[in-house]
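All protein chains but one are shown at their positions in the complex.
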Amino acid sequence: MIISMSPGATAEDIASVVDTVTARGCEAYVSQGVSRTIIALSGAVEQIGSLDLRGVAEVRRVSAPYKLVSREGHAERSTVWVGPVPIGPGTVTLIAGPCAVESPQQTLEAAQMARAAGAVLLRGGAFKPRTSPYAFQGLGEAGLKILAEVGAETGMPVVTEVVDARDVDLVASYADMLQVGARNTQNFTLLRAVGRSGRPVLLKRGMSGTIEDWLLSAEYIAQQGNLRVVLCERGIRTFETATRNTLDISAVPVAQRLSHLPVLVDPSHSGGHRDLVLPLSRAAIAVGADGIIVDVHPRPSQALCDGAQALVHDDLRELAETVTAFAPLVNRIPAISPLTLTGHAARVPVGA
Amino acid sequence: MIISMSPGATAEDIASVVDTVTARGCEAYVSQGVSRTIIALSGAVEQIGSLDLRGVAEVRRVSAPYKLVSREGHAERSTVWVGPVPIGPGTVTLIAGPCAVESPQQTLEAAQMARAAGAVLLRGGAFKPRTSPYAFQGLGEAGLKILAEVGAETGMPVVTEVVDARDVDLVASYADMLQVGARNTQNFTLLRAVGRSGRPVLLKRGMSGTIEDWLLSAEYIAQQGNLRVVLCERGIRTFETATRNTLDISAVPVAQRLSHLPVLVDPSHSGGHRDLVLPLSRAAIAVGADGIIVDVHPRPSQALCDGAQALVHDDLRELAETVTAFAPLVNRIPAISPLTLTGHAARVPVGA
Amino acid sequence: MIISMSPGATAEDIASVVDTVTARGCEAYVSQGVSRTIIALSGAVEQIGSLDLRGVAEVRRVSAPYKLVSREGHAERSTVWVGPVPIGPGTVTLIAGPCAVESPQQTLEAAQMARAAGAVLLRGGAFKPRTSPYAFQGLGEAGLKILAEVGAETGMPVVTEVVDARDVDLVASYADMLQVGARNTQNFTLLRAVGRSGRPVLLKRGMSGTIEDWLLSAEYIAQQGNLRVVLCERGIRTFETATRNTLDISAVPVAQRLSHLPVLVDPSHSGGHRDLVLPLSRAAIAVGADGIIVDVHPRPSQALCDGAQALVHDDLRELAETVTAFAPLVNRIPAISPLTLTGHAARVPVGA
Partner (left out) sequence: MIISMSPGATAEDIASVVDTVTARGCEAYVSQGVSRTIIALSGAVEQIGSLDLRGVAEVRRVSAPYKLVSREGHAERSTVWVGPVPIGPGTVTLIAGPCAVESPQQTLEAAQMARAAGAVLLRGGAFKPRTSPYAFQGLGEAGLKILAEVGAETGMPVVTEVVDARDVDLVASYADMLQVGARNTQNFTLLRAVGRSGRPVLLKRGMSGTIEDWLLSAEYIAQQGNLRVVLCERGIRTFETATRNTLDISAVPVAQRLSHLPVLVDPSHSGGHRDLVLPLSRAAIAVGADGIIVDVHPRPSQALCDGAQALVHDDLRELAETVTAFAPLVNRIPAISPLTLTGHAARVPVGA
C-alpha cells in the first residue's frame, strides 16, 4: 500500500500519517519522490481502513511486491538529478569515463574524451570488484581523489562504485553519485547504506537478477528514504558466449512500465567488445533508455581493467553523433550540463 | 577452405575445380553467392595445394566451423532478394502479417494493415508448430492457398513456415520464401530440404542456440547450393520471465560480423507483448538489423495464436513512422517494392 | 479430461465412448496405457456431462496441459517394455552402446562391453544429428543393419535415433525402440510419426525445454495412440561451461510426479566427460531414475563422435557394480533380460 501525500503536505502532516498507520499495526517507509512524498506501508495493511488525514492525496493498494519504486503508486516517471544533470524521461544522459581510475593523467585524458563526446557525468572505478583476487583491485581512496579532481577540472559530477557499506561515507565525500555493481545487487547491507547516504544511486542489475529482483533491490534503497535511484541494465548471464553478457534490451521498457525510476544501459559491460558499444548504444537510445554509460580509455591496450570494451577517440565522435541524431526520434534531447557548457575552469590541479 | 570463383567463371570452370579438389580427396559444396560462386571444401583440405585453375579468384582458409556463410571467405554482406524485395545491408525490410492464417477475411485485413504500415513481404502461418498438441495447428494447405491469394491481392510476396521436409515442395509452390522456425533450427533434414528447394529461406535462431549453432544451421542450407538465407533473431531462453523470450539484440551485429548473410529481428515473438513490439523494433533498426518481422491481427483478442503480441491499427502507423525515421540514421532506406507501389490489382479473388 | 476405461472394456465400448464424446463436440485421443485404455478429450469438454457408458471406469478433469501422459488421470507409474526388457518403477535398466555405429567390429566390441556391464538394451546411432554439416553424419541404413545384427548377436534389443519422419518405417524395421533426440524434441512431425509407429519411444529432453514442454512433446506421441514413451533427461543449456550440458537431476523426480511415464538419465551427454559418467550414474540411480543410457566405445580416442564421454573397459566394470549396489537402496532391481541371460547365440553373422 502506498500513500501519496499532496505536494503541499508538511512535515507534521507526514508525521501524523506515520503515527496513525503505525498505531494501526503497520510499518511506514517514507520516501521523497519527484514532486511529493510517498509512504509505503507493510504489515497489517488490511486494517488501515480510510485515512482521512490532512495532506493525504491518495491511498492505493500496490499489487507489485515493490511499493515505493512501483509505477502503480507513482504514475509519472521520475527524473533523478545528479547536481545539475538530469536523468529522466525527457533526456538522454551520457555517462562516460574509464572503467578503472589508474592515474591522474589517464583519468584526465579519459574525462576529456568523455566530455568531448557529450558526456555530462564522469564514471570511474576506485574500488573494483574483480572475480579474481589477483586482478587489479583499484586505487581506493587515492582513486577517489583523482576522480573528484578530474571531475572538477572537466566540469562533470562523478559516479563511482562503492563495494563496502563501511566505505559509503568516504565514497560519498568524493562522489556525486554512488554506483552499486552487478555483484552487489543483492548485498542488502550495502543497499541500505547507500539508501541512507542520500546520494543518488546507480543500481546495476545482477547477472542473474530478474527484473523483479532488481526492483526489489531498488526498494531496499527507497525504504531508507532515498528515491534517487537510477536503474542500469548491463547484461545478464545466458548460455551465449559470443558476448560477455547478453544485453536484455527489453528490460528497459519493461522496467520503465513497472517502475517510475529512470533506466540506463551499459553497452560496454554487456557486449564486452569495443565494436559492439556503438550499435548497442544506438539500440539503447532507440528502445527508450534514459541514458547510457560507457567505458573510455586513452590507451585501451594498456588498460588495467576491461580494455577490450573501452572506446577510443574516433568511437567517441561517432557516439556523440549517435546521441545527437537518435535522441530526437524518441522525443528526447541529449542531457546537457551547465558545468560542461561553461567550460568550467579547473579549481584543483589534477595530480598535484 | 573457401574457393571464390571470379564473377565471369563458367559452369565448366566450376566443374573443373570440383573435379580437381575431389580428386585430391576433398568434398566440394558449390553455392551461389551475391555476385560470384563460392565453393566450400571439407575433408583433406591440407592436401589441396595451389589451385591454378581458370576462374579461381581466391582460395582462403576459413577458421570458423561454418564456411559458405562465413564472412571470412565472402567479405561483402549479401542481399537476399525475395521476388523484387531486397533484404540486405542497404535497406530496412518490413515483413508483417498474421501469426496464423485463420480465414481469408482475417488474412486480407491483416495484409492490408501490414501494407499500410509499409510492409513489403507478407508473413502468415499455415503449418504452426505448437508446444501443445491441443493448440490450433494451422490450416495446412488451405492456409497456404489463402496466404498466396492474399499476397497476390495485396502485392506482397509471402513467407511462411515449413515444418516437415515432405512439405517443402508443397509450401514452395505457394510461398516466395520458406521459414524455418525456432523449434526446427536443428532439424537438419528440414534444413537440407529447404536448401535444395532453391527458395530464399528465413532461418530463425533456436531458443537455446548459440550464434555459432545458428550459423552452422545456415551452413546446412548453404551446403545444398542455396545461399539465399536470411537469419532471424527471435529471442533466446533465459531465466527472465517478464518477457516471453530474451531478445539478444547483440546477436545482430555479432552475426553480421561473422557472416555475410542478412539478419532480421522478430520483436513480436521475443517480447511476447504488444507494447514491447514498437520499442524493440526501434532497437532492432538502430542496432543495424536488415529488417524486422512482426505479427499483426485485425482483432487480436480473437486470434487463434499469440494474440497478445499482435499489433493493431494505431500501432502500425507508429511502426511505419519508426521505420521511416530510423532507417536513415543507420544509412539505410526502407525497402520498397514495385508490387506494392503500383497498387498491384488482385489477380485472384480472395476467399473465392 | 481423461476417461479411464475399465480393464475389461471391449473395442466396442471404446468406440461407443468415442462416438458419444465426438457427438458432443469433443475430439477423442485413444491411447493404450499399462493395464487399461485411456482417452483424452479436447474441445468442448465442459459439455461432456455424465458418461454413463459401458466400460467407463472413471472420468477425470486433468488440470495439466498434457493429458494422456499426466499422472492425474493415470496414477500408477507405467512400465514400458522393449521386447522382454522392462523400463519402469521396479527396475534400473541399463542401456549402453556406441554413440555412433562406425563398423561391425566396433559395434560388436562396444556391445560386448555393454553386455558385460549389465546392459540389456543396445544403443547406437546410424542417423546422427550433428551441429556441423561437416561432422560425421552416421552410416544410415548400413548402420541400422549393423546395429540390428549386433543386437541379435549379443541378445540385446536395440534403440536408435530417427531424425526424419520419412525414415520412421525404415528405422522401425531394424530397431526395437526409436529415439527422438534433443534437437528434435519439438519436431512435431517426427513426434507424430513415431507415435504412429507403435514402437516404444525414447524421448530426450530438449536443450532448452522445460519439463512441461517435454511432457507436451510426449503427449504428441501419446495422442497417436502410443503411450510407450520413455523420457530421458540429458542435460539442459545453462551458462556453465565446465560441463557439456547441465544435468537437471531434479527433473527426474519432478517428471515422475507429473507423469506416469518412466524417466531415464543420460550421464554421458549431460556431463560430456568420461570421468563424470560414473558419479552422475550413481546420482541418477539414487534420485530414482528408471535407468541410465551411456556411451561406450572400445577405442574412444578413435571415435567418430563424442569420444570424450565414452566409457571404456574398467569404467564398465565399475558401472556394473554401481547399478548392482545402488538399485536395492531405491527399492529396485537391475533390469535383466532373458535374452542376455541365456547367452543367446548369434543368428546372423555380423558384418556379413
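So that you can tell them apart, the chains are marked A, B and C in the order they are listed, and the count of residues begins at 1 in each.
The definition used in the following text is that a contact is a pair of C-beta atoms (placed from the backbone, for glycine too) under 8 Å apart; a residue touches a chain by one contact, two chains touch by 3 or more.
Every value quoted in this text rests on a predicted model; they were computed, and no experiment measured them.
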Selected residue (touches chain absent from view) among A:Thr22, A:Ser42 or A:Ser173: A:Ser42
Chain not shown: contacting residue from C:Ser78, C:Ser197, C:Thr238 or C:Gln309: C:Thr238
Among C:Arg123, C:His260 or C:Arg282, the residue in touch with the chain that has been omitted: C:Arg282
Contact partner of the left-out chain, one of A:Asn184, A:Asn226 or A:Ser250: A:Asn184
Sites on chain A contacted by the missing partner chain, in the whole complex: 42, 65-67, 129-134, 163-166, 183-184, 186-190, 206-208, 213, 216, 219-220, 223, 236-237
Interface residues of chain B (partner: the chain not displayed): 237-239, 241
Hidden partner chain, residues of chain C it touches: 208, 210-212, 236, 238-243, 246-254, 257, 270-271, 275-276, 279-280, 282-288, 325-326, 329-330
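Convention: only the chains that are shown with their structure count from here on.
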Whole-Å gap between the CA centroids of chain B and chain C: 35
Separation of mean Cα positions, chain C and chain A [Å, integer]: 51
Multi-chain contact sites of chain C, meaning residues that touch two or more partners: 237
